[in-house]
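== chain A ==
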Amino acid sequence: MAFVQNFPFISILLSLFAGPISSVLDKKWAKRLNLFVIVAIGIMSTAVLIFVLGSGQEYVYTMGHFPAPWGNEIRVGILEAAMALFFCVVMFLCVIGGVLERELEIEETKHNLYYIMVNLLLCSLLALIYTNDLFTAYVFVEINTISACGLIMIRQTGRTIEAATRYMIMSLLGSGLLLLGICFLYSLTGHLLMSNIKGQVALIQAAGAYQVPLLTAICLMSVGLAIKSALYPFHTWLPDAYGYSTLSSAAILSSLVSKGYIFLLVKIFYRVIGFDIIKESKVINVLFVFGIAGMIMGSVSAIRESDIQRMIAYSSVAQIGYIYMGFGLGTTAGIIASIYHILSHAATKSLLFIASSGITDASGKSNDFFDLTGSGYRNRLAGAAFTVGSLSMVGIPMFSGFISKLLFAQAALENRHKILIALLALAISTVLNTVYFLKTVIRIYTPEKREVVIDKGFQDVAIWEQSSKSIAMICLIALNLFLGLCSEPLVALIERGLEMFA
Partner candidate 1 sequence: MDRKLQKLHLFVLITLLALALAALYIVWSGEGSLTLFYLMDNIPVYFHVDALARVFVTLTSIIWVLVGIYAFVYMEHEGKEGRFFGFYILVYLVLIALELAGNLVTLYFFYELMTLTSMPLVLHNGSREAIMAALKYLFYSMCGAYCALFGIYFLYKYCDTLTFRAGGTLNMTLVSGNEAILLIAVFMMLIGFGAKAGMFPLHSWLTAAHPISPAPASAVLSSIIVKGGVLAIIRSVYYIVGVDFIRGSWVQNAWIVLTLLTVFMGSMLAYREKVFKKRLAYSTVSQVSYILFGLSMLTPEAFVGSILHVVFHACIKSVLFLTAGSFIFHTGKTRVDEYAGIGKHMSLTLWCYTFASLALIGIPPMSGFISKWYLAQGALQSQTGVFRFLGPAVLLVSALLTAGYLLPVTMKGFLPGKDTVVEEKKERLDKMNAVLLILAAFTVLMGVWPNPLIKYIVEIMGGLF
Partner candidate 2 sequence: MDFGNIFVNYEEAVSMILFGIGFSNLLMQKNLIKKIVGMNIMDTSMYLFLALKGYISGRKAPIVVDGVQSVEAYINPIPSGLVLTGIVVSVSVTALMLALTIRLYNRYHTLDLDEISTRLKKEGL
């Protein structure tokens, strides 16, 4: 047991205790603690990743003194370590990206509360990634929901509270169904540890008994997690939640929170029930249909939006649709493409949110489409960042969007019946993305008339004025280009991780 092996457990505990501690600290120290925690966890995750890559196979870390079927345990593989590292990087950039907004929008006293929420969110994400026990997963799902609701509500305007309430209601529905599914599984298999459940389910499947309860358990869990990660028909809460909350929480919510649930779903597919049983159970066809619908309808409603942040929120619905379409293809290549898309969407979406806030700063803080004309000239870096984000969303080569579109297309080829529907949906949604993203890019680069700028009081924003936001944008652009240009090692990493995953 090398010392490195208990880094995952330490990082979960660290972020868990950082939460309550920062409640007593004042604003400055709470921020420093939070950043320290994120950086520390990032370093620890890299150490774990290197260790696991070196050892070449995953390991189980039992907590408490009870042996397997009763005690709790964490299972760490390449995929988990990589995801943890990536989530830390993105969270770090989102947090430092939104510093300015937080100064303006949150009252003095509430700052450290914000950092509590961020720490708890990080802790629940790490737990979701590492845990090998279903009920612990459910508990951390709840913690995740509550902290995300706190992040939305931190801005205290009428809209955010209403958005938080809607978010809470929909998430409770989702977690209710998830809990029901877990209880069904528990009643069927008698275990809560994922590997044991898998053994039992294999026996049941071999015996051919309890087909109906098993199927209902799978459906409940997938629909529950679909509701929580805002798949198409259950996405009504998303635009308000992401559209009106403060910048860093919108960025964190859109890139990380919904991805945590999707990762849990992947874990359930692979480690709890076994992917081949899932394939026979036709649940993935339902997810495929909802995914395709999400891809198209998400972009269609984004085209109708005239508020830039809500438009980006709607585009997240479309991208979540992409991921579920990847699951729906029912091939391991599809899962790899979806996981890659989780990474690329996280990077691109946070870049877009931060860039759009940069643009709105240069347009007198109004999110309205018509005030943004020519804002690309007023805030050069934000304009460039937004263009990079949009090009990546549209799938222009050299950016991460292109690689994930390529992986999805290659995965679609392996499934004989769904080739055409998937490829056509990909092409149509690229066109729809072009319509609303590049329309905005053209708008921010058509110069506004002189007198309009003066009487509306827009002023230019130089790069060094908002240093933290600029750093965040530059790093995210670099991350995006990194994902786009050297994607070969990453895909190989995910592939190896998935083999070990089962």
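Definition applied: contacts are C-beta pairs under 8 Å (C-beta built on N, C-alpha and C of every residue); 3 or more make two chains touch, one makes a residue touch a chain; residues count from 1.
Criterion applied: all candidates are chains of the complex that A comes from, given by their letters.
As the structure is a prediction and not an experimental result, all values here were calculated from the model.
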item	value
Pick from 1 or 2, the complex member that touches chain A	2
Candidate 2-touching residues of chain A, taken from the complex the two chains share	70, 135, 138-139, 142, 145-146, 149, 153, 157-159, 161-162, 164-166, 168-169, 172-173, 176, 179-180, 183, 186-187, 192
